[in-house]
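Working notes, beginning with the structure itself.
As you look at this complex, bear in mind that one protein chain is not there, while each of the others sits in place.
Let's turn to chain A:
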Amino acid sequence: MASSSVPQGRPETERPQLLLLRPPLAALDEVLSGRFELLKSWESPLPLDRFLATHAANVRALLVIDLFTVDGPLLDALPALRFVCTTSAGVNHIDLGECARRGIAVANAGTVFSQEVAEYAVGLLIDVLRRVSACDRYVRRGLWPRRGDYPLGSKLGGKRVGIVGLGSIGSEVAKRLRAFGCPISYFSRSRKPQFPYAYFPSAADLAAHSDVLVVACALTHETHHIIDRDVMAALGKDGIIINVGRGALVDEAELVKRVMRGEIGGAGLDVFEHEPAVPEELFGVDNGSAFTSCGHANIRVVFRPLSADGG
């Protein structure tokens, strides 16, 4: 059933078209089908450009799932497009300039996932410091009776946490980690006086005064590799990096080098520069070394269905 904002010139009984280029989860599919006529590119035998030329000439809305790149060439193929919606909070996969130039509105998931992402950052940090995943592997391999107690971890309370990007996610991380007794500071594009946290004017400055960096900012041209060699050096050899933003916020090659040389305390990574590829050198890092890497499709909750909480 069309909503009250039915585009002019369409019969009321006709549902608006919505283009999808990647399959949604079943629950999302169901919700969308009730309101839109879904154009599903993957169900066609035609290559994408032919599909779009044949079927999507009049489509006005595109739903981006799985961070599909929306760039000039794609927009060229969608001459009637007025609206792009992404199921993610991040918009780095969308050429915002091109959209603006064409008068195409862009919407994201807003703050819907901020709590999920923030709690995952905390979970990763506890995992790295207290070796939760490594301990779990140790027990499941039957090593506890054979090799005795697991080596000690590191206390979370009192660790100075530096948050890179104090937006919706960053502020939710801060709120949580305060309760664990972690002093919070941050670096962000602008000061946030509404928060009682110490501001540092650069990521390197923040790192120099932190034991843990939580990376939670948007990926833009300015923030590409914001966690670079200088920042890692400033953080120090016992420092921990938690990345729940985008892989390219961190110079991954540099991070891998430091992990292999023992020049960093540990890392909890939910994102990588070339997903789903993850540097294999990191896989061998185990027990004794505080490294956890986690795939994160559970962060990319495609959509929050109107009913269940996905559990």
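General remarks:
The rule is simple: a contact is a pair of C-beta atoms (placed from the backbone, for glycine too) under 8 Å apart; a residue touches a chain by one contact, two chains touch by 3 or more; residues count from 1.
Rule of thumb we're sticking to: contacts and distances are computed from a predicted model.
Protein name for the hidden chain, per its UniProt entry and selected from "D-isomer specific 2-hydroxyacid dehydrogenase, NAD binding domain", "Serine palmitoyltransferase small subunit B", "Translation initiation factor eIF2B subunit delta" or "Dynein regulatory complex protein 1": "D-isomer specific 2-hydroxyacid dehydrogenase, NAD binding domain". The chain omitted from view is touched by exactly one of A:241, A:256 or A:278, namely A:278.
Within the complete assembly, A:130 is the residue of A:60, A:102, A:130 or A:160 that touches the hidden chain. Contact with the chain that does not appear here is found for just one residue of A:60, A:176 or A:257, A:176.
Residues 25, 66, 115-116, 118-120, 122-124, 126-127, 129-133, 135-140, 142, 144-145, 148-150, 152-158, 175-176, 178-181, 275-278, 283, 292-298, 300-301, 309-311 of chain A touch the missing chain (whole complex, contact as defined above).
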